[in-house]
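The complex appears here without one of its protein chains, the remainder shown in place.
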Amino acid sequence: MNVIELKQLTKTYRVYQKKEGLLASLGGLFQREYRDVNAVRGIDLTVAKGEFVAFLGPNGAGKTTTLKLLSGVINPTSGTAQVLGYVPWERKNAYRRRFALVMGQKNQLWWDLPANESYRLHQQIYRIEPAEFTRTLDELTGLLGVRELLRQPVRELSLGERMKMELIAALLHSPEVLFLDEPTIGLDVIAQHNVRQFLKQYQLERQTTILLTSHYMKDVAALCERVVVIAHGQIEYDGSLAGILDRFSGHKIVTLAFTENQMPPDLTPFGEILEVLPPKVKLRIDRNVVAEKLASLLSQHSVEDVSVEEPPLEEVIADVFSRATRSKEA
Amino acid sequence: MYVRAHTWWTILRIALEERLVYRGDFALGTLMRFLPIITQIFLWWAIFESIGSGSVETAEIANFTFPDMVAYYLLTMVGRAFSSMPGLASGVARQIRDGEIKKFLIQPVDMVGFLMLNRIAHKLAYYSVAILPFALVFYLCRGYFTAGWPDPLTLAAFVSSLILGFLLGFFLETSIGLIGFWFLEVSSLLFVYMLFSFFLSGHMFPLDLLPEPWNLLVDLLPLKYMAYFPAAVFLGKVSQDELMLQLGIQVAWIVFFIFLSRYLWKRGVSRYSGFGG
Partner (left out) sequence: MSEQQPVLVRVFLTFARNSLVREMTFRTNFFIQCVSAISWTLMNLGFYLIIFHHLNRKPLADGSGWQQNEFFVFLATTWIVFSIVQAFFMPNVQEFSELIRTGNLDFVFLKPIDTQFLISFAKVDWSALANFVMGILLLTVGVWRLTTQSNNPLSLNLANVLLYWFYVACGVTILYSLMISLAATSIWLGRNQSLYDFWFYITNFSRYPMEIYARSWGWSLWGLFTFVIPILIVINVPARILARPLRPEGPWLGLPLSGFAILATLVCLVISRRVFSLALQSYRSASS
């Protein structure tokens, strides 16, 4: 069953070009100059129940706009979308009770109050049964290890603790679909790890459908089987994380350790030399000739150790983005 | 000396440019500030008519006729345009609290002088934009100035009282702000000041209306020079021999607050550096 279905979803908005000076800004009251920004241009996407999908893309690629469209915060310019059978921008209460949006850079808890009080407000707004509320809250605070922080004003919490509290607020009504926009942004490594572990376990238990955007490849690698790469408002890739490498990276990284003083003077016939630290050499070799080159290397030279690695994911993806930019400019 | 003058000029110019960016808001805001005058006109119109049992012309309150009263409110707007210092005291207190004050200990610039130039720039920028709405409103209300323009001597006294009003307002508010060296939160103090200043400066009504013990109190305070005094001078409510005396008292208040602000700054800085910031 598909939980999310997008067809040719497009969002264009206008930015008012503000002019300097009094006369110009007075003139701006009557005649304004606009610039059209195509944030999302024709996205097709289907997500099945229980999938954990990552949205990758550079800033301004349209990730957040897509999440906002899906949560019904903004209206699309054209195209259709269905989430749990609802059109998000109709903003039916029945729909709004079944999903949640967490934005890493925004907080929705009352700053000066203990998180507990904000949760109670959520209970009223989402009409969560008292028994259900207590049980869910207990479970979530247990999983995140923040039970003793419930009575502390939010402003006194660390960034990581606050993010955990935000997550709890979003999950109290047990949403079936969860949108996470940069949930680990600005957190230290340990807090990032904790949040990640929590999301993984939570998703495993509840089979919640989750869409996540993140800048941290570790988030993506740890959590999502499926990756959607967005650049310039369009989907560039949709598939497994490993598939990105197959598709976009034509190389492997081969590191060779030669026997003492046996390093050949010229290795250029085998591949592109990335780094030489005698007796070690790092080569970039075309994916489809790796086996053949390695065989001839091992037969011609005395090699003590070999490792074959995929290129770093960050680099490959950065490469995909810059390629998308180039093709757009061309 | 030249170098110093040049430095001050640069500070003034930068502050002026910064201010002029928001001139559109300024002009609109100034015009809106005259809206309450309209209700004041009708309120006093009704009051004078009631006192005169149906006729406004003959009615008087504390030697004010109805046109006098309207002219008075318009003139206090001018007085306030010189003497009010929005954000000065709270700004000084904030700079002390945030440690921004350090820059005046490090850079070869005198804080009070710097603030003064900033404020002059602020005011100049304000006047350059506000003069149009002011001129418009005064032109529309010219009928309320029944005595026409005052004689040159009174006019000169009026202008000096405005400039002295600026200096008084500046040094008074700076002194309040500098108390921030001792109390981190001066906002409640500032609030008390604003409260009294609103009521006792003559901003709300001509001080001549105050009954017995209060008018004595008002004479002993510097607040009346911020709004009441310039307007009273313009309307000829202050007699010639009284005029010089009053201006003298105003200057004395300014000198007092200059010394007070200097003293507070010196003591405050030594206390501040004593605590190591």
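For clarity, chains are labelled A and B in written order, and residue numbers in each chain start from 1.
Assume a contact is a pair of C-beta atoms (placed from the backbone, for glycine too) under 8 Å apart; a residue touches a chain by one contact, two chains touch by 3 or more.
This one's a predicted model, so the numbers in the text were calculated from it and none came from an experiment.
Participant: Based on the whole complex, identify which of B:Ala5, B:Ile38, B:Ile106 or B:Leu184 touches the chain you can't see.
Facilitator: Missing-chain contact among the listed residues: B:Ile38.
Participant: Would you mind spotting which of B:Ile61, B:Leu124 or B:Ile179 touches the chain that isn't drawn?
Facilitator: Residue touching the absent chain, from the options given: B:Ile61.
Participant: Take the complete complex as the reference. Which residues in chain B touch the chain that isn't displayed?
Facilitator: 25, 28-29, 32-33, 35-36, 38-39, 42-43, 45-47, 49-51, 53-54, 61-62, 188, 191, 195, 198-199, 204-205, 209-211
Participant: Residue by residue, what part of chain A touches the chain that was omitted?
Facilitator: Touch with the absent chain occurs at residues 11, 13-14, 37, 39, 64-65, 68, 71-75, 77, 89, 91, 93-97, 99-101, 103, 106, 108, 110, 112-113, 117-118, 120-121, 124-127, 153.
As a working rule, only the chains that are shown with their structure count from here on.
Participant: With chain centres taken as the means of their Cα atoms, state the distance from chain A to chain B in Å.
Facilitator: 56
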